[in-house]
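Missing here: one protein chain of the complex. Every other protein chain is in place.
After this line comes chain A, so read on.
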Amino acid sequence: MSSSRFALNLSRRVLGKTLRTKVASQHLGATRLSSYYTPAHEYVKVDGIIGTCGITDFAQAALGDIVFVSLPDVGDEFDAGDSFGSVESVKAASDVYAPVSGTVVEINEALNDSPELVNSSAEAEAWFIKIEMTDTSEAQKLMDETDYEKHCEDEA
């Protein structure tokens, strides 16, 4: 493991859940991944014109055991705010909304066999879709990590 990655993991253990991707981006070197959040608990991680979208850790904790994820098809187009799929627990289903407008270029097939990944790794391995964004400025209008954390505190 490189020393920068080691430092990242160590600080994760020390700071616990409050460590966010803002700090991660400072350690991971050249590629900066900026994360933005919606009030409805979706995130988009922006890398050039590709946005990787999913639901946040706060959301998965509130939902409980996830048993099913419904994903769109590659090639589907959405406007920001459109429902692009759903996430289900034993008890109920909830729509998931596109944080940004664009075309789906990749879906996370792993969630078909292992929906429980959403519980264990909502903001990393359990991304739902990758979107080719039509307007990269849309993401910047969403909440950053600090504002989103405050939003969660207010909601709790």
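What we mean here is this: a residue touches a chain if its C-beta (ideal position, glycine included) is under 8 Å from a C-beta of that chain, and two chains touch if they have at least 3 such contacts; residues count from 1.
Here is the rule we use: contacts and distances are computed from a predicted model.
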Omitted chain per UniProt, picking from "Ribonuclease P protein subunit", "Elongator complex protein 5", "Aminomethyltransferase" or "Glyoxylate/hydroxypyruvate reductase HPR3-like", is "Aminomethyltransferase"
Which candidate, A:Val44, A:Ala59, A:Ala80 or A:Leu117, sits in contact with the chain we can't see? A:Ala59
Of A:Glu88, A:Glu125 or A:Asp144, the residue in touch with the unshown chain: A:Glu88
From the list A:Ser34, A:Ser70, A:Ser121 or A:Thr136, pick the residue that touches the absent chain. A:Ser70
Could you please point out the chain A residues that touch the chain left off the display? 40-42, 55, 59, 62-65, 67-68, 70, 86-97, 155
